[in-house]
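In this view, the complex is presented without one of its protein chains, the others remaining in place.
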Amino acid sequence: MTPDNSPFLELSGVSKRYGGVRALEKVDFACRRGSIHAVLGENGAGKSTLIKIIAGVVQPDEGTMRLAGQQVRFRDPLAANAAGIVCIFQELSLMPDLSVADNIGISNPPRTRLGLIDKRAQRRRTEELLARVGCEDVNPLEQVRNLPLSRRQMVEIAKALGRGPRLLILDEATSALTSSDVLKVYDILKKLREEGLCLLYISHRMHEIEALADTCSVFRNGRHIETFPAGTRSPDEIVQLMIGREMAHVYPPKPEGRGAVPPVLEVQDLRWGDRLNGVSLEVGKGEIVGLGGLDGQGQRELQLALFGVLSGLSGRVLVDGRPVTLSSPAQAKHRSIGMALIPEDRKTEGLMLPMSIADNLGMAAMGSLTSGVFIDPAKERAAIQRMVDKLKIKAGDVANPVATLSGGNQQKVVIAKWLLTEPRIILLNDPTRGIDVGTKQELYQLLRDLADAGASILFYTTDYDELIGCCDRVLILYDGRIVRELQGGEINEKAIVAASLNLGADAKAAPANHSGISP
Amino acid sequence: AGPEIVEGPGYLPECFAPWDADTKFMKWEAKEGPYRIALVNGFVGNTWRIQMIQTAKVYAESPGIKEKIKEFKIVSTGTDAAAQLGAIEDFINQGFDAIVTIAVSPEGFDRVIRLADRNGVVIVPFDNTLDTDKVMQVNEDQYQMGKMSGEFLVKEMGKTSGKILEVRGVPGNSVDRDRHQGLRDALEAAGDFEVVEIVGNWDTGTSQKATADALAVHGRFDGIFTQGGSDGTVRALMDAGHPFVPIAGEGENGFRKQIAQHAKDGLKGLSYGQSPGLAAISIKAAIAALEGNTMPQMISVPIPVADYTNLKDGENYWSDLTDNFFTPNEFPPCDVNIKAVDIMAKTAENVE
Amino acid sequence: MNDLRLRLGQNLGLLLAIGLFLLFWLVYNGLHPKGFSTAVLIQNANESFVIGAVAMAQTVPVLAGGLDLSVGAVMTLVNCLASVLVNGSGWQMVLGILVCLAAGTLAGWVNGAVVVYGRIQPIIATLATGAVYIGIALFIRPTPGGEVDGDLSWALTNDVYEFCATYGLFDDGEAAWLAPFAWIPMPMAIMLLVIFLIWIPFRNSVTGRGVYAIGSSEGAAYMSGVRIDRCKIAAFTLAGFFAGLGGLYLALQTSSGNADVPQAGAYTLNSIAAVVIGGTSLMGGSGGAICSLIGAMVIRAISFNFRIFDIAPLLQPLFEGIVLLGAVSIGAARVFRVKNRLELLG
Partner (left out) sequence: MATGSLPKPASGWSLSPEDKPILIAGAFILVILATGTAYTLATQGTASFLSPVYLLQQLQVGAFLGIVAAGAMLVILLGHIDLSIPWTLTAGAMLGSAIGGPYAIPVGLAVGMVVGLMNGLGVAYLRVPSMIFTLGVNAVMRGFMVMLTGGYAPQSTATPLMSYLATGNVLGIPMPLIVWAVLSVLVVLLLQRTAIGRYIYAIGNRERAAYLSGINTRMVIILAFVVSGACSALAGVLLAGYSSKAYQGMGDPYLLPAIAAVVIGGTNILGGRGRYLGTVVGTILIVLLTSVLSVMQMPEAGRQIIYGLVIILMLLVYGRQRGVIA
């Protein structure tokens, strides 16, 4: 099914294999100018491979690509870029030590007569681009490493815009954005569409697709399944196309009317620098407590603090009523506390990418896999197999590097690694980032099962749906403090958004960068 | 103003012997004492240099010299020519009267010599000397050491052909070059010898390993010349079960102990010594020059040599002391009487 | 104001190094009988030039995220080459100097090519090429020696006045307009020229910034369309040029060449120390050649003080080691201020 007016980009018969894995199989694909084209599919369906081929990052094994009618083949991203193809990859492509301005102007900066970089002009251009994505608050001289993840993603978008794209590709480029930023991105993308750009949009967030896409293409197992105009299929139908089967309920049912549960984790007046300003909370046995709020209100710091990563804390943390001092993850992991943290960035914080899947799975629970000083191979193999089965990790061979797994399966490995330690308190930081709906559903079920088995879960997510669907209680952080606790029926989008903006609290306006959103 | 070139004979010829008949004599304007003298060492980190520094320190404190020195400073700059030249220039700037030095490189002193001459400073390179005749230098004759060793080997082997193992020193160094040349000239003059060359870096372990390899591959040698790390060479010989053969080497106490112990089994050894005591003689020469005496441009210090026939425990080697120090240290004609045992092992008894 | 604070914050390491240098250098000059004189300045500048150039050489590959263990070897190679080439008539000398600089640059380019096209880790690739360069240096100069033009050597190791006087420039250096600059030591003048004509333009070029980008995140740089290969080769090539400049100057300073293996090794290791003391991260991405030049000057200024203070000669190496260890550990103070331990981990 090809669009009627002539396609801007056209792929025919494109295949790509990685060893035995068929990432793409005889794919025909086309997209038009002036439209937003969504690419959908499960984890590992081949979406990223598709756009990597378009963007010149990898070379197809066979097939041809035509751009505006011309046959093309890109050696590297630079060549694709020259042809007007700009890509915002799933993995951020910013240089953390360089300033925002240097990042944005990295490949084609304004130059002086001598051919050197014109710093002043570059700065001006950076300010314009930042303004265009609504990030006026970011200083162009600031090093990117000092920006929070959500700002970085916005800088990434500004950078892409600065390169004058004809075809703009966003591969899960919004996965770390807060909903207010997402709205800004919507506006930008719609404007670009009007300007006649061709946009490829990959996201696992169905409502983003609904809000934006003109056309949708679904991929499954490396094959192009179907392309259809947006709105002609219901979300359930789309999901069914993606996973090739019927979807049950996304979220498992919450347990009803539970009585008072004894708190396992208690936090009293926790403070850290200017990021945590007196957080107090309790998490009971078997409870899933959501952490909500705008991004960067101290949720990440709270979890890191509990996990022993931060120093210079004040306040009290009690586990099972006993005060504990946590000064390292090793201590937090210890059986007497039994804490686990699923970190935000799986590639740098969760996994040793070049090491095998098996090694990664065993890494946190090494203590329980050894007999005496030596690792017990039988015990280890059994434990790993158990986790692969339990989380349905799609891996050919657990001796392969974990880097060869798709993002979703990598995330499962991170979670499985911690499940092996049999944690009683689980801290989750955006665990479903960049994960397809099918896998998400499995994860939600898993969390509920863990809670039912007695674990206490503190679940930070930027996705309201997850807070609503998954959590027994939701705590909203604002400026390093808990401003609102929502329970039962109170947990709805309106309440969450209102609390996140700290509306209702006395006249304290939301910070400038997050204004402009109406619940 | 730099030194004047004058006619000999020089001052105290029994100590400050001219190198050869062609050696020029130099004379600086006499200066009032006491003097400020600096010793600019390069590399530090082997026993020889440490012994040299100790000797210089003790000598500067010794009666008769102490009174003539107002300030005595020692710095080690490491194997960095720029730093060494910088240090020398710095001491010239600071107004020192004489600078005694072991050159990191035999070249490159043109600039500091120019500056020294402008400022009337006496520079005395010793041990690793310079390839120039513009300064007064102190050394033992390295070529002669090689030659003497070659002649000794020929004499002890009692034949005019055979296979000789030559364990060389640090490649590229002028000392290595001169000793090597001396040996080769002596052997060439005496007959038809096959020489196998290996590099021992003047280091016990390296020469031991290189010797072991050569023995394993070449089988038998009739004589051995080793520039340094001599005890390692002998040890390799013993480990390989190679019969003892005539050997010429450095002045390490360990080597002399081995000779003394095994001479009767055939380890007929010669031990010459590049003495750390050169530092003391150089200081003495610097003072003599500052006092306005006529000095040879190149001072030849007699080579302290001993062989298996005249080794004497407690006199030119010490069987109860560590292997590492260099036995020849004192030069009575120069009134340098600092014994190696006194500075390098004075607390050896206390250590037990 | 805000910008200034940001810039200062991004250059704390450099500020610290400048502070250290001033501390050591002012104490030294204060106690030196001829402190703060041109003679002392010339001597200090001469002594610091080579290590400074080699430290700058080390910096560029480090910025791109790789160490160059061959800088000392390239320096030595060019030093030996210069001892053969830099003499004769004026034009021969100019040609000799150009050939020497070109040789250093070529050696650097080879390093870059091995790293880029051979895809070998820089640290190990340059360990190997360094051995090759030393071997070539030994072939050129099996024993130390050679002859470098005496006048040139004298002129370039003194102040600007002496340089003009030697070559009869600007009324033998007496020109009135020259007076304010006459005291500047030639090595300092050369270094300033190199910084302004080579380093700063490089830093502000697309390729130069690409070097920083690669050191910061190679994958991101590639995705951003940075020409990785070109930038890496440029980094190593520029390193070769700087190292060659150091070797050339050493030849002028010593009017000879010396293929001294330990000396080459010492220069390489000192260059890394200088880079660290100057505040350039060994991980790459931030810092710069000027930082490392200051770092090298700190190292030198420490040893200047050994000639002023009376320290027992056999204690000096220990003292030196402790000061070095202290200097490189100063950055560690940061560790105790960091409240988020993740920031310390790569």
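We call the chains A, B and C, going by the order they appear; numbering starts again at 1 in every chain.
As a working rule, a residue touches a chain if its C-beta (ideal position, glycine included) is under 8 Å from a C-beta of that chain, and two chains touch if they have at least 3 such contacts.
Keep in mind it's a predicted model, so treat the numbers as computed, not measured.
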{"item": "Chains on display which the left-out chain touches in the complete complex", "value": "A, B, C"}
{"item": "Residue among A:359, A:463 or A:479 touching the omitted chain", "value": "A:359"}
{"item": "Residue of B:100, B:210, B:224 or B:260 in touch with the missing chain, whole complex considered", "value": "B:210"}
{"item": "Sole residue of A:101, A:141 or A:341 that reaches the chain not shown, by the stated touch rule", "value": "A:341"}
{"item": "Residues of chain A in contact with the chain not shown", "value": "57, 307, 309, 328-330, 332-333, 341, 343, 348-356, 358-359, 362-364, 366-367, 369-370, 373-375, 377, 380-381, 384, 397-401, 403, 417, 421"}
{"item": "Touch residues of chain B, complete complex, unshown partner", "value": "44-47, 50-51, 53-54, 171-172, 196-199, 201, 203-206, 208-210, 212-214, 216-219, 231-232, 235, 239, 254, 321-325, 343-348, 351-352"}
{"item": "Contact footprint on chain C, counting only the chain that is left out", "value": "67, 114, 118-121, 123-125, 127-139, 142, 218-219, 222-223, 228, 259, 261, 269, 272-273, 276, 282, 314-322, 324-325, 328-329, 331-332, 335, 341-342, 344-346"}
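In this section, only the chains that are shown with their structure count from here on.
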{"item": "Central chain (by mean CA position)", "value": "C"}
{"item": "Between chain C and chain A, distance of the C-alpha-averaged centres to the nearest whole Å", "value": "44"}
{"item": "Chain centre separation (chain A, chain B; CA means) in Å", "value": "72"}
{"item": "Contacts with two or more other chains, residues of chain C listed in rising order", "value": "none"}
{"item": "Chain A contact footprint on chain C (complex, rising order)", "value": "2-3, 6-7, 10, 201, 204-206, 209-210, 212-213, 215-217, 219-227, 281, 284-286, 338-342"}
{"item": "Contact footprint of chain B on chain C as seen in their complex", "value": "32-34, 37, 39-40, 43-44, 46-47, 49-51, 138, 141-146, 150, 153-154, 157, 250, 253-260, 262-263, 266-267, 300, 303-304, 306-307, 310, 313-314, 316-317"}
{"item": "For the chain A and chain C complex, residues of the former touching the latter", "value": "57, 76-78, 81, 87, 89, 91-98, 102-103, 106-107, 109, 111, 114-117, 119, 139, 141-143, 159, 272-273, 301, 304, 309-312, 328, 349"}
